[in-house]
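Of the protein chains in this complex, one is absent; all others appear in place.
Labels run A, B, C and D following the written order; every chain starts at residue 1.
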Amino acid sequence: MQKITKEMLIDKATELLNNGTVSLVLGWKKGEYDYDVTPGVFESVEELKKDFVFGDFSAANLSKYLVKKTEKLEGKILVFLKPCDTYSFNQLLTEHRFDREKVYAVGVQCDGMVDIEKVKKIAGDGILSVDCNGEDIVVKTLYNDDMTIAKADVLAERCANCKSKKHVAYDELLGESGEVIDSNRFDEVEKLEKMTADERFAFWQNELSKCIRCNACRDACPACTCEKCVFNNPNSGVENKSPANSFEEKLFHIIRAYHVAGRCTDCGECSRVCPQNIPLHLLNRKFIKDINEFYGEYQAGAEVGSRAPLVDYTLNDLEPGEVFDRGDENA
Amino acid sequence: MQMKEYKPLIVAFCCNWCSYAGADLAGNNRLNYPAEVKIIRVPCSCRVNPMFILRAFQRGADGVIICGCHPGDCHYTSGNYFTRRRMAALFSMLDFLGIEKERTRVEWVSAAEGAKFAATMNDFVEKVVSLGENKRLEDLRCKR
Amino acid sequence: MENKYLKDDIIRSSGVNPKKCMKCGKCTATCPSFDEMEYHPHQFVYMVESGDIEPLLESESLYKCLSCFACVDRCPRGVEPAKLVEAVKLSVIRQKNSNRLKADDVVKYLDEDIPQQAIVSAFRKYSK
Amino acid sequence: MQRIGVFVCWCGSNIAGTVDVKAVAEALKSEPGVVFSTEYQYMCSQAGQDLIKDAVKEHNLTGIVVCSCSPRMHEATFRKTAAAAGLNPYMVEIANIREQCSWVHKEMPLGTEKAIILGKAAVAKVNLNAPLTPGQSPVTKRALVIGGGIAGIQTALDIADAGFPVDIVEKKPTIGGKMAQLDKTFPTLDCAACILTPKMVDAAQNENIRIFSYSEVEAVKGFVGNFEVKIKKKARYVDETKCTGCGACIEKCPQKKVPNEFNLGMDNRRAIYIPFAQAVPKVATIDADYCNMLKNGKCGVCTKFCAAGAIDYKQKDEIIEEKYGAIVVATGFEPISMEKFDEFAYSQSKDVITSLEFERLTNAAGPTAGKLLRPSDGKHPHKIVFVQCVGSRCASCAEKGKEYCSKICCMYTAKHAMLTRDKYPDTDVTVFYIDVRTPGKNFDEFQRRAVEEYGVNYVKGMVGKVTPEGDKLIVRGSDLIANKQIKIDADLVVLAAAIEPDKTARPLATMLTASMDTNDFFTEAHPKLRPVESPTAGVFLSGTCQGPKDIPETVSQAGAAASKVIGLLQKDMLLGNPCVASSNQLMCNGCSSCERVCPYGAISYEDKEFPGPNRTVKVRRVATVNPAVCQGCGACTVACPSGAMDLNGFMNSQIMAEVDAICK
Partner (left out) sequence: MRKIVLEKIDLLFEAISNTMSLYLPVDQNDGKAAYTKWEEGKKWSEALNTVKSPKDFFFPQTEDMMEFKVEGKNIEVIDTRKASEDFVVFGVRACDVKAFDILDKVFLVDPCDSYYATKREHGIIVAVACNKPSETCFCSAFGIDAADPKADVSAWKTENELYLQANTEKGEKLLKALENVTEEATEEKVTEQKEQIAKIMKKLPLADLDTSKFGGGKTDEFFNSPEWEELSESCLGCGTCTFVCPTCQCYDIKDFNTGNGVIRYRCWDSCMYSDFTRMAHGNNRNSQKERFRQRFMHKLVYYPENNEGIFGCVGCGRCVSRCPISMNIVKVMKNLGGKENE
């Protein structure tokens, strides 16, 4: 497989800016360190040359930005999409959240993103530089000797359990588009399902009590693009700003997971951005797993215009009471 | 506070066309069920938002039951099919979070099934009573 | 009651629901062993359903069924009479208990001309 | 803040027997918003209603809570009372303290406590009630009938007779449908053409009826009273206005080997054709799949012989757009394919035919000019076996048959058997039946005559296999009564094939947002009480598109559908149900979730300008609900993640207030 470098992306963006195909480029900007990459908009080739970056920390899913960025746009915006981002891209299109005509999508081959927390766990604090050369990562720190870590050991959870290397939407592709992967992404969910209700309750009570209601999960989620979220709407009856007690903690996450059920593409942004490391993706995956088992395999965003399972039905669907019978069988 | 016999609080959402009429029929036939069951009339079971269910639990309900027309009999042709999917997903999620699955139920009760309505309520209340007070989805502020 | 028990047992072991029968007789119409049989496929279904099983147990018809499954194939209601015949047969074998061929004994009855299918069928019939 | 009056009804001792009504009235007095609370023996009586009216005036009430029997009983009564007192009728809520309280709980303290809670919930809801007014929409006074069989024709005639214009859309070149293919009709044995063709002519000549033959519905927009329909008039390459139906072109057409679908392929027609002599409109049609001129530009014979100059090879499909107030679906049925029933050898032998093919074989206008001859060798059959329930009542073979009873086969098989014995007494006729179902006026008498007078041999049993052997068909069947297996060497086997809805019905249902059952029959709004209406307002059902029917039943349903249409078209304005969904466009994302769950197609989207930050303007796609179409189920409100969609009369806030009041 060919290695995709940031230069290839810059060249592509330069070409498209110069020939007038696009007027803006949505990509990743380099930060203070090697790992704090920020999503950013580039207007000129100079800006691209100066700040554009692509690598193991270009984790942010850019598709959600298209909702805002295309609003008043004349012409087209170029967006770089990793395979998992393309699913979000399609799902947003399914929900008419932006105008496809205003976007030039370039699919970028993805070899998995690195989780800096995992790097720090191995290499220690005081990271000075992180360099990736294919399979390995070289880390320089303040306190320890330089260290080489296998990239596979520090892949973000969602990348270690990558569901698809396939780009489901693009105008052009950089590198290769792979296949949908038969991943182990439901293993954690299954582990929880096999626990007793008391154990599950304890698990989630512990996890969700960490929530500080910063709303990062919601604000980063490409499925959460509501003009006004129910949790911000004083008339909705559930509006709140703080996890005042254990009920509020659960309410927010149950309703949020429910609202994105059938629409969540499992891009993993919620867990990535959670400052408290709550495994929020497990809630979404539970819904995905259930939907797959109850109503047949469904991958949100696999194709534009597909009907989400919760706005669909068949005459012989499972009864809500049977949900548990199935669970008991599995146990 | 003195010890009182534990009485659960049950909220029943009933669709106007079948289950609410079924509850009326139970009344016509003087079929007993616990007074702890309080019915809220909705046009169709598909009107029941998961937020209503969580709201009820927050406010101190010990069980929530949703009653609609039998599949295929929906007054609005398809409402209860959506209910079926939504509630299956929601209940499974609540179970995943460790909340007792016996506290939530969907039951199809037609306008002719007064007896089924009463029997369902009796059974549901009995199950909820055996679980005791709802502790896993309660909001202590509402119990002050 | 004996019959009730027997009926439930047959229904359970066969997995057949005789209530589904609408008495069209297509099974009997199609049965290649019809002339050999005292009780015909549709009668099996009806008699099991009505609990009138004793005569079936004693009837030679049990052993005349070829297990060709034509009745199963043709039945418009998915009743599967052949499975019922098999189940009745099974209950006879079980009742007799001792009087059955052991798998090890089969070998000595084999000769070179016996068709492969018959061996398999014999195993199916007698090794339960 | 509302000014709410609470009225607690004793219902004699029905409520007061187990509920302390005075305590309820007293307890509700201190609820927020309540300014007046009282109780009375019979609130629904004139005196009780007057009490409410007086209280409204005296206390300036803005909302009313009646604690009484079920709202299904007297909600309408008290709404009228409120209206009479000058209040909006939707400011009334009922607390059901009879059926759901006093009648099911025996102890006074329990009943009273629960009644108070139910009352509080109703008060909490009224506090959030808002006056509602039903919407109005005008009615386009024209009806569309889709399908030109006997159902469609009868519906159109009845509507037209009431003075409303009506259009029939028929996909075939002529109206008439299946009935035109039949020979005689049961149980009176009059000839189908004799009773159908006058109706076809009536339809053609009726000033209020337009017939779009060889046409199909392309798209349907709009809602009850205001449908906008696109009709595709397929090119028939003959100018309808010029063609006289003389038939000169047909005689000369050199392409003679086109299977004649009207005779179910048992003979041939030309590439230019008129399906049958009494066709309406009697206009020729060129079959583009076979016409040499259209296929490779070499021929043009018909042009030469057409004195009227009606042939037009350049004709194109034409789209007609028209507005309608009501739509009647009359798409009819097709016999199911017999290809998969190997045991009956339909594909192996020409002499195994379906009953509809049998109709053509006995029809004077059919391929054999009415002589019953075997399709294989044209000989007269002496032994005929009829098999009933082929593919009907077939639960285990979903891929070939149907689970339902096709309803008409018992009767037409009796008819065929009887007619055969009547015309050809030397013929042995055997009918294999599972059950003979003859519930209809003179139906059973008819079938008995076939047995008793005409000597048709009815065998209780089923055919297991048909094997062609030489020029014979060996039929093996069971005779359950004799407990015998029988073998008949028949000359002809006639299969009573199950019927299924026409293939075009499914896409049409999607266009109409009308629902269908698993068998693709249209669903009626209520199986007993609204059998000719679809759940989609303004769409009506006529004939076999709704379920298997015989001709008398079809005609009566056609009339019923017509009368429903007339009732609708007679109105100038439609009053809607005000308890409908509405979308708060400021919060709407335009994500289409609501549209996908709406069973009525009541939701559409528009691009609208909204104020953005700092005096900018933002264009967003947002949902709008058509209140005339919405029936108020509320499915959309839950599908909407942002809560932009709400339901009048059952708003999120109202239901939550009820929950809160109950769980206090």
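What we mean here is this: a contact is a pair of C-beta atoms (placed from the backbone, for glycine too) under 8 Å apart; a residue touches a chain by one contact, two chains touch by 3 or more.
Every value quoted in this text rests on a predicted model; they were computed, and no experiment measured them.
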(message) With touch defined as in the header, list the contact partners of the absent chain among those displayed.
(response) A, B, D
(request) Specify the residue from the set A:Gln276, A:Asn292 or A:Ser306 that touches the hidden chain. (result) A:Gln276
(request) Sort through A:Asn232, A:Asn292 or A:Ser306 and give me the one touching the missing partner chain. (result) A:Asn232
(message) Touching the hidden chain in the complete assembly: which of A:Ala220, A:Ile254 or A:Ala308 does that?
(response) A:Ala220
(message) Just to verify: which one of A:Lys3, A:Lys49 or A:Lys121 makes contact with the chain not shown?
(response) A:Lys121
(request) Provide the residue numbers of subunit B that touch the chain removed from this figure. (result) 59-60, 141-142, 144
(message) Using the document's contact rule, name the residues of subunit A that touch the chain not shown here.
(response) 31-33, 35-41, 60, 65, 117, 121, 125-128, 142-143, 206, 210, 212-216, 218-220, 232, 240-245, 269, 272-273, 275-277
(request) May I ask you to list the residues on subunit D that touch the chain which is not drawn? (result) 30, 32, 613-614, 660-661, 663-664
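Throughout what follows, only the chains that are shown with their structure count from here on.
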(request) Please flag the chain sitting at the greatest distance from subunit B, going by CA centroids. (result) C
(request) Report the chain closest to the protein's overall CA mean, measuring from each chain's own CA mean. (result) D
(request) Give, as an integer number of Å, the spacing between the C-alpha centres of subunit D and subunit A. (result) 46
(request) Provide the C-alpha centroid distance between subunit A and subunit C, rounded to the nearest whole angstrom. (result) 60
(request) Mind checking the centre-to-centre distance between subunit B and subunit D? Centres are C-alpha means, answer in whole Å. (result) 34
(message) Where in subunit B do residues touch at least two different other chains?
(response) 50-51, 55, 78, 82, 86
(message) Following the definition at the start, I'd like every touching pair of chains, please.
(response) A-B, A-D, B-D, C-D
(request) Could you please specify the touching residues of subunit B with respect to subunit D in the complex? (result) 9, 11, 16, 20-21, 23-28, 30-33, 35, 38-44, 46-52, 55-56, 59-61, 74-79, 82, 86, 118, 142
(request) Spell out the residues on subunit A that touch subunit D in their complex, using ranges where they run on. (result) 71-72, 94-97, 225-230, 233, 235-237, 259-260, 307-308, 310-312, 315
(request) Write out the stretch or stretches of subunit D touching subunit A in their complex. (result) 518, 586-593, 596-597, 605, 612, 616, 618, 620-621, 639, 641-644, 652-653, 656
